[in-house]
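Only one protein chain is missing from this complex, and each of the others stays in its spot.
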Amino acid sequence: MNESAFLLGQVFNGFSVASLFILAALGLALSFGLMRVINMAHGEMLMLGGYLAYMTLQVVPGPFGILAALPVAFLGAALLGAVLELTVIHRLSARPLDTLLATWGVSLVLQQAARNLFGAIGVEVTAPTWMDHTVSVNSGFLAGMDLPDTRIFILLIAALVLGALAALLNKTRLGLYVRAVNQDRATAAAMGVNARLIDLLVFSLGTGVAGMAGVILALLGPVTPTVGQSYIVPAFLVVILGGLGSLVGTTIASIIVGLFTALIEIFVDVSVAQVLLLVFVILFIQIRPQGIITVRTRALEG
Amino acid sequence: MKPAPKHVLGGALMLLGVAAPLLINPYELSLLGRFLALCILAMGIMLTWGEAGILSLGQGVFFGLGAYALAMHLKLAGLNLANGDMPDFMVWSGVSALPAFWYPFKNGCFALACVVLVPGGFAAGFSWLVFRRRVGGVYFALITQALALAFSTLLISQQSYTGGFNGLTNFTTLFGQDITTNSAARVIYWVTFILVVLVYFFLRWLLATRYGVMLRATRDGENRVRFLGHDAVPYKVLAFAIAGALAGIGGALFTLHSGVISPAAVGVVPSIEMVVWVAVGGRNILWGAIAGTLLVNFAKDQISSALPSLWLYALGALFILSVSFLPAGIAGLFHAGREENVVRRILRRRKLSTAE
Partner (left out) sequence: MAMKKFGFAAALLAGTILAGHTAAWADGTVKVGVLQSLSGTMAISEVPLEDAELLAIDQLNAKGGVLGKKIVPIVEDGASDPSTFAQKATKLIEEDKVVTVFGGWTSASRKAMLPVFQKFDNLLWYPVQFEGNECSPNIMYSGAQPNQQALPALAWAESKGYKKYFLLGSDYVYPRTANLILKKHIAHDGMTLSGEEYVPLGGTDFSSVIAEIQQAKPDIIINTLNGDSNVSFFKQMAAAGLTPDKLPVMSFSIAEPEAKAMGPSLLAGSYTSWNYFQSLPGAANAAFVSAYKAKYGAGSVVDDPMVHGYEDVMIWADAVKKAGSFNPTKVRDAAVTLGFVESPLGKVKFADNQSMVQTAYIGKLQPDGQFKIIWSSPGPITPQPYDPLTFPGKSCTIPH
């Protein structure tokens, strides 16, 4: 494999990691923009998605089980998200820091529940055989580059979800309401928008997307009670970089984080890359404290 | 003048605290000592979170900095550096000579200064970088959590300098004194207890000064403070630096009591557990932070061995219930007036508004 193929391979890997972050962080960013709350149990929605994929594959084995698992995980995680919103988040939504802590409690309980239900060691989800394939470049200056089908599939799903969400937010009446509440809750409410319902819908939509992300993760990693924890901190960093409640901001931030880690790992250990990512984020907010794209200013909060 | 009941109670607790080594066995004393060390850190969380409104999910970092500063000295205490001696883990990691930044820690006074100054200074610099760009609230909480993850990852990966995942352990002497005996344990306990009392009164005094008033004003309306012509940043940075230094002191004392410090004590999960102690005890009341820390830790010690699965449910439920229904914590129950204030504040802010 030559150097340019290796470098471009890393760029591809960066995008593939970025697509995971997009799916994991979108829901966080949307409900954060709307309600200013961070759901620390968001990672457990990924976990739930993984277990739902496992259960779906028990019922629908065969090559297309994983496709059936996507809507199942979306609905399951959205449902749990709705319950969480109604019971915990809504009653605390005026106190963002307390919401953060309470949802951390929820995440502990969900992890332990998964441990008691499915066992601590995790369950088996394997990629269908039609994904066991790589697209290889055999000639030209990219000779030797291998693009695994699984990663192409993940990029595709992320693009589809992004497209669908963008259409929903920009082309539908519901999207209009969401943008209205996002920009000015009081005025939107005065104009007859049921802001309470919008909150609930957007939050469930966000957790549903995380559930789908969980199915995708199951193709690349383990399905265990604590799997959500390994993705949640980078997802938070994406939200900080991305700005409030913006699809474009979250997408750009995910790509930055994905590319940054993939390229820096050429030079340093993965452990050191993690530290440098944090340094990068802190330096970034020196230049652009409001995030990449923002609808409202962050400086005048509180 | 007749002393008020709370003074009688306070005096009695103080006496009990001093006499504890004579009342309980060495094992119970070591537990109490290590939990009291954590109380010092918890009072710092009360200062930043309760009084300044800054939630940090990364106090484990400052705890770790203090703990490692002392542990590095303890590791070197028995070695003859002129001979080229090195801590054993460095030998196993293939290091050929003691790294330069370890040398000064041979000096006990330098190490003790570092216990306070390194976490305090780092907390000041870090928080200044974030606060000066007016990034706070939830963002700050998330960034500190990422900091906790990065710090523990770095400690583990730099094994040849830090002892890695194993951490630092097997300490024998401090200032020429054997620290493994029961009488040394008593002395360390008394030092811890005295420091808890000193920090308690220091913070009481601090919060009663004009600084304390400004801090609370910043918490309740940072922009209003700014509009009145004050710069809120130094107040917040100072509070965070003090909390960092207190976490460092707590970490150093904890290391003395437990005889080991490792990355497992400084990561994301321990950092957030530290916040639970204060949430349960009461974030706005100093003695609540102490009571919460002791209560949660003793409960963990008792429950986790017998019913480990139950403990995790209990910890999660503690979090949800205490912040949802008891935002002033246990201590809030005893301070009816303050509880009412907190509740009123919450009710007033129940409606989401965009005016903020």
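Chains here go by letter, A and B, matching the order in which they are written, and residues are numbered from 1 within each.
We take it that a residue touches a chain if its C-beta (ideal position, glycine included) is under 8 Å from a C-beta of that chain, and two chains touch if they have at least 3 such contacts.
Bear in mind that the values here come from a model prediction, so they are computed numbers and not experimental data.
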Among the chains presented, those that the missing one touches: A, B
Residue of B:A20, B:L174 or B:I261 touching the missing chain in the full complex: B:I261
Listed residues A:F6, A:F64 or A:W130, member touching the removed chain: A:F6
Subunit B residues that touch the omitted chain in the full complex: 25-27, 30-31, 34, 88, 91-94, 153, 156-157, 159, 164-167, 169-171, 180, 254, 258-262, 264-265, 301, 304-305, 308-309, 311-312
For subunit A, the residues touching the chain missing from this view: 1, 6, 9-10, 13, 16-17, 119-124, 126-127, 131-134, 144, 146, 148-151, 217, 219-222, 224, 226-227, 229-231, 261-262, 265-266, 269-271, 274
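Heads up, the rule we're going with is that only the chains that are shown with their structure count from here on.
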Residue ranges of subunit A touching subunit B (in the complex, touch as defined): 32, 35-38, 88, 91-98, 100-102, 104-109, 111-112, 115-116, 184-186, 195, 229, 233, 236-237, 239-240, 269, 271-272, 274-275, 277-278, 281-282, 285-286, 289, 296, 298-302
Residue ranges of subunit B in contact with subunit A within the complex: 49, 53, 55, 126, 129-130, 133-139, 141-143, 145-147, 149-150, 153-154, 156-157, 221-223, 268, 272, 275-276, 279, 309, 312-313, 315-320, 323-324, 327, 346, 349-356
